[in-house]
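First the structure, which I've put down as structure tokens, then a few questions once you've had a look.
Only a single protein chain was left out; the remaining protein chains are all shown in position.
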Amino acid sequence: MDRSKREQVAAALEELKIELPSWGFANTGTRFGKFVQAGAATTIEEKLADAGEVNRLTGCCPRVAVHVAWDFPGGAASASRVAEEARRLGISIGSINPTLFEEQSYKFGSLGNPDPEIRRMALDHIRESVACMRAVGSRELVLWFADGSNYPGTAHIRDRKRWFEESLSQVGDELSESERMLVEYKPFEPAFYHTDIADWGMAYLMAQKAGSNARVLVDTGHHYQGQNIEQIVAWLLSEGMLGGFHFNDRRYADDDLTVGSIDPYQLFRIFYEIHLERWETGRLTPISYMVDQSHNLKGKIEAMIQTVTTVQEIYAKAALLDFAALRDFQKDCRLIDAEECLKEAFRLDVREDLESWRAQRGLPANPLRAFREGDYLRRIESERAGRNRATGGYV
Amino acid sequence: MDRSKREQVAAALEELKIELPSWGFANTGTRFGKFVQAGAATTIEEKLADAGEVNRLTGCCPRVAVHVAWDFPGGAASASRVAEEARRLGISIGSINPTLFEEQSYKFGSLGNPDPEIRRMALDHIRESVACMRAVGSRELVLWFADGSNYPGTAHIRDRKRWFEESLSQVGDELSESERMLVEYKPFEPAFYHTDIADWGMAYLMAQKAGSNARVLVDTGHHYQGQNIEQIVAWLLSEGMLGGFHFNDRRYADDDLTVGSIDPYQLFRIFYEIHLERWETGRLTPISYMVDQSHNLKGKIEAMIQTVTTVQEIYAKAALLDFAALRDFQKDCRLIDAEECLKEAFRLDVREDLESWRAQRGLPANPLRAFREGDYLRRIESERAGRNRATGGYV
Amino acid sequence: MDRSKREQVAAALEELKIELPSWGFANTGTRFGKFVQAGAATTIEEKLADAGEVNRLTGCCPRVAVHVAWDFPGGAASASRVAEEARRLGISIGSINPTLFEEQSYKFGSLGNPDPEIRRMALDHIRESVACMRAVGSRELVLWFADGSNYPGTAHIRDRKRWFEESLSQVGDELSESERMLVEYKPFEPAFYHTDIADWGMAYLMAQKAGSNARVLVDTGHHYQGQNIEQIVAWLLSEGMLGGFHFNDRRYADDDLTVGSIDPYQLFRIFYEIHLERWETGRLTPISYMVDQSHNLKGKIEAMIQTVTTVQEIYAKAALLDFAALRDFQKDCRLIDAEECLKEAFRLDVREDLESWRAQRGLPANPLRAFREGDYLRRIESERAGRNRATGGYV
Partner (left out) sequence: MDRSKREQVAAALEELKIELPSWGFANTGTRFGKFVQAGAATTIEEKLADAGEVNRLTGCCPRVAVHVAWDFPGGAASASRVAEEARRLGISIGSINPTLFEEQSYKFGSLGNPDPEIRRMALDHIRESVACMRAVGSRELVLWFADGSNYPGTAHIRDRKRWFEESLSQVGDELSESERMLVEYKPFEPAFYHTDIADWGMAYLMAQKAGSNARVLVDTGHHYQGQNIEQIVAWLLSEGMLGGFHFNDRRYADDDLTVGSIDPYQLFRIFYEIHLERWETGRLTPISYMVDQSHNLKGKIEAMIQTVTTVQEIYAKAALLDFAALRDFQKDCRLIDAEECLKEAFRLDVREDLESWRAQRGLPANPLRAFREGDYLRRIESERAGRNRATGGYV
């Protein structure tokens, strides 16, 4: 079976594309401040270069997610130039993320703001984002809303829900057949009393109202403690409503840590649900796998490589499950056999198989080591250090 | 405004009917054992008598929820006799709860069981429950499922979802126009890895598939830590899918404590969302308010009276809100004013208003005191003590 | 009893002093950015002026907590000037908070840093803070450490514990009899895997090792979901180790919301434990009541007034408890009577009593309204607006 195992791993890796977030290469932090890295990226060009480097080393990250306000400061007009730069680096622009939080106008919300002017402004920004999407040849709009309220009684929850429905269905109407909108949910932060789209049920309803192109996006860090994420994934699959993921790990809140650092078995179970559905239906549901990590102590590019290879490793393990046996055990309620069947795949050490696949594709066997042996980091640190200064802080 | 306040309280109390759970009068406990009360009810006749006593003292609890396996041991055949007994006591049978967990057959689930025989058996029990419902003149079927799994990989989540959909839509089809089905959700216990209907989103989808008579039931103890229950209530109201409540309080899990004992402000905010929607629409959404508490240290009947009067008190406070002012503050994002407007009503001491309403209706001003001054408890304790012995235990 | 109630409220209010945090008047935010207020304070002079205004209106906030790096940029040398400015405004400097997180050197910790140079630097900063404390005539050093790690395996937990012990016992040795050190704990943020002083047990041990002048500080927002804060307070009281509080409210993490906005009953139960111990012992344990809120949507000064008056209100309610009756109910395990005794005091509307106490002291009956009627806000907004610009942001 060793040969077949290697082939299965290779097949799984062939199909797995992981989108990188442009903001994952920039200095980020907590409200207590940012720890600045000399090599962090500040311009979209730098972010693309870093993403290109990760793709060069891993061979599985052909796309970069962008945040409109940060990456297309010139709006749609500047977008095609960005797309060209990406192309030059052997990658392309992936999902388009409107930026609907930072600006002072959004103090009380964007699409959920009681002020119709602000709602319109937010909707315009989404439309501009769609224009950017088209300009760069992308087809995926990812919508995360920081909207919510911080104190009981201060917001009209049903009104805000209705405003969201209206705007999202407008956006949905304007998308073409081949474009899609992913609606993200998050239980809290930065809103601490209520968040307008707080859980998968709310995102599901919003996606329903937004039309046939809308799906739900699951950020693995956006759940309550103890919530069963893989069950949500299974339900969304069953409803045909799973659109994609933002991968990261966390222990408490939305900690945005590197993938698998806290609970690797959880991610394995998520992939198990996806592989199982595909094994049963023979269909590959179009799911966008995106990284969304932004913790700032590990080296930015190293952390990204670590995450990408971890996703590959866990995805490959889940592909090695003996689905036929598992299904039989489940049918017969043979609990221990079913569970051990699952754990059997998790236990497998697939790193040699990964290395072998990389070798076949002309990739470095160990991308992290290769990165360290190269001089990319030294180069960008000397180029960028001057621009990377601490800004902001608690007060 | 004092006069008007008293009238508003009276109007709120007039419309508020609280259904009592038959099992709330029986000895219950934790897996570590039960602390037995001499006066606890064991037969349906005793439970009805206790519920009748609570209604006699509070005047707002005309209905009793029953659990089919515990309260109609003879099935539908015995149901009309039970209904008659209730009538004799001045009350009636309210919601009908199929009992789909305790039996050994349900070890691996009821409607979600991989064994089609067990699924059929569960469906038959629900149909028998519908027959009971009709026999007692009730129109409300409440469905809570303990179904789930305890170890990763042991259950096929999507299959189980489908089995639930099939059965629930069959039940839905068989209900008449005036009957309805409430689908409850619960994140965990007794299933510890996944619960088939774990959150409001899952209950919502199940209710959708079950047809136009199905709604969602919110048990206030069935949520994740930190989850915003009143937002869920607002969303369900907005979707026309809120069917009712199981009231209780909790600090950690599903503790089934008396209402308002841990977080009274939370219940107030739930009622605020309901009153607000009604103030805006002029419509009274048909919401079934049911108690579901079963903690076993307080005297069973005393605990029920305490809960009922607490619900009245908090419901009345929420009715006193200045909705017009609040809406304006919300529109203008005057956060402190909006919040203080809400807290203003919460702060009000409405107990004199409650007493005055009770006096007008010929009810004791303080139902708990009246109960203690009466001899009901002494009587049932001497009658029932022999039958109330500790059973079960951890091992 | 009305007269006595008013007197009891007055007595409780007389003894209640609430310390305000200088940083509570500055623009703060989340990692997603800050919503800037025109009137926010940036200099220590402005912060003191704002605190003085709150004290002028409420009469119970004579002290201001300061953060050394932000408020004494010149170190101890600048401290006496600050103290004088405070005095001019009718207030004084309260607790001294070393700033041990923001600086780039603290990327991997302060007193817990593996690098002895950084540990020494942190210790020096604490000593400088003690010098500041003496320069301003304060006697309270408040130590909160952001130290921790973000990924399993990256930090040596026992080594770090030892380094903390060594440094804190050194600081403890250098304090005089009349000075004290409060050690704060926090389960997470900004460290997401482990925090060196994560819970009350860890803070207790650290305070023990720091010597007889050290106590534990309880920040009401620094707990796990569902944790019983009042029990911790009771244990610390029982051990003579309760030093003070940072008051705020929260729903999920450390949300730093205004006090009582999410769970007012919880704060009431905390005060109940304190009043009970005092009623029993006749001793007033020296507890520092400090506000630590920093959410940034409500007007800074208005939010502070709201918090201060809420603390007064809840503190006064808890003082009105019938402790003798309660103790008897507890002894006899009369659960409902004991609980209702507690709730009876919580239900009381004491606002008129507060107003009466204010009138007697020549204070405005409604400090928030008085603030709005005054022109302080307009004045500072016009003076400060230019300096308050958004800085920082997610990336």
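Should a chain be cited, it is by its letter among A, B and C, assigned in written order, with residues numbered from 1 in that chain.
The working rule: contacts are C-beta pairs under 8 Å (C-beta built on N, C-alpha and C of every residue); 3 or more make two chains touch, one makes a residue touch a chain.
This is a predicted model, so every value here is computed, not measured.
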Given C:Trp200, C:Tyr289 or C:Trp357, the one touching the chain that is not displayed: C:Trp200
Selected residue (touches chain absent from view) among A:Lys47, A:Arg251, A:His275 or A:Arg358: A:Arg251
Sole residue of B:Glu85, B:Glu189 or B:Glu355 that reaches the chain not shown, by the stated touch rule: B:Glu189
Residues of chain A (touch criterion as defined above) contacting the omitted chain: 225-226, 228, 251-252, 261-265, 297-299, 302-303, 306, 335-336, 339-340, 347-349, 351, 368
Chain C residues that touch the omitted chain in the full complex: 107-108, 114-115, 150-159, 161-162, 187-188, 193-195, 198-202, 204-205, 224-228, 230-231, 234-235, 237-239, 265, 269, 272-273, 276-277, 326-327, 329-333, 335, 338-339, 341-343
Residues belonging to chain B that touch the chain removed from view: 23, 26-36, 67, 70, 101-102, 104, 107-108, 146, 150-152, 187-190, 192-193, 225, 250-253, 255, 257-258, 261-262, 294-295, 297-298, 390-395
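To be clear about the criterion, only the chains that are shown with their structure count from here on.
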Chain A and chain C, separation of their C-alpha mean positions in angstrom: 38
Whole-Å separation of chain centres (CA-atom averages), chain A against chain B: 40
Chain C residues counted as touching two or more neighbouring chains: 225, 251-252, 261-262, 297-298
